[in-house]
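Just one protein chain is left out here, and the rest sit where they should.
This part shows subunit A:
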Amino acid sequence: MSQPLIEVEGLKKYFNLGRGNILKAVNGIDFSINEGETLGVVGESGCGKSTAGRTILRLYEPTAGSVRFNGTDIYKLSPSKMKAMRRDMQMIFQDPYASLNPRFTVTDIIGEALDIHNMAGSRKERKKRVEELLDLVGLNPDHATRYPHEFSGGQRQRIGIARALAVNPKFIICDEPISALDVSIQAQVVNLLQDLQKRLGLTYLFIAHDLSMVKHISDRVAVMYMGRVVELAPSEELYANPLHAYTKTLLSAIPVPDPEIEANKKHILLNDEAAGPIHSKDGAPSQDLFNLDNSQLVEVSKGHWVAM
């Protein structure tokens, strides 16, 4: 078994909404990711997946908890050490239309990280590296001087991937990298990500709400609900043998390509309209179907953890 590259412990991120209301976006999550592994994170919109991803990269300061990268707690690093650490951890964003600065050329978008970390000695070197990266993600290096609006969604996402790869990171958080793309392009991008993982030995945290895609790409999957991990298991195991009621609900929502089966399938519905991650200061914690405040992750079989 390989070493954990990332260890997340008791991570919490609360947002103060004013007037005593607190949004507990991430409410104590623990997991670790081994080197070269892909951990999928699934959950409904607003369950804290993206906030968790951004907090792990320290784009948000955490409320509590720690994230250790190769044993170093990144929340304790000084700004200059943190900057150096950022070379190892990168992110691919959801919306390829919002994640590229419209005033930059492709060269500047990809080269920005090289400038920040002084990784390119000369302009020539920088240009060469950018062309290398474009080639790596399957884009035509002749397009380096063009602007983002000239590219299609899939091409833009590949520019985003090239940008993340520019600093030779070990760990990449993919924050719903395919949900804004056409289905035909989704496969292209996922295959590219898997291919890059093999070639460069990357470790992924793959955030998504497309369950079939997560199953396809992940070694293990964590299911999040209202800021917490409710179940964590190897992906085959999770899909074959879901234990937590929420996971079952989520899996029942996967559409089956056979219309007859789909029509007769029983959807499990969750009556959680009263539930929400916003807590008021004086009041009791919000309605919570699964009593998550008093539950803990328990290992029920090897590698299969469930909140009980």
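Just so it is clear, a residue touches a chain if its C-beta (ideal position, glycine included) is under 8 Å from a C-beta of that chain, and two chains touch if they have at least 3 such contacts; residues count from 1.
FYI, contacts and distances are computed from a predicted model.
UniProt lists the omitted chain of the complex under the protein name "Oligopeptide transport system permease protein" (options: "Oligopeptide transport system permease protein", "Inactive transglutaminase family protein", "[FeFe] hydrogenase H-cluster radical SAM maturase HydG" or "MBOAT family protein"). The residue from A:Leu17, A:Ile116, A:Ala240 or A:Val298 that touches the chain not shown here is A:Ile116. For the chain left out of this panel, the touching residue among A:Arg19, A:Arg103 or A:Lys198 is A:Arg103.
Interface note for the absent chain: among A:Leu39, A:Ile74 or A:Met91, the touching residue is A:Met91.
Check A:Met82, A:Ile261 or A:Val298 against the missing chain and you find that the one touching it is A:Met82. Of the options A:His149, A:Lys198, A:His267 or A:Lys302, the residue whose C-beta touches the omitted chain is A:His149. When the whole complex is considered, the residue among A:Leu139, A:Val223 or A:Leu243 that touches the unshown chain is A:Leu139.
Looking at subunit A, the residues touching the absent chain are 54, 57, 59, 82-84, 86-87, 89-91, 93-95, 98-103, 105, 109, 112-113, 116-117, 138-140, 142-143, 145-147, 149-151, 155, 160, 163, 167.
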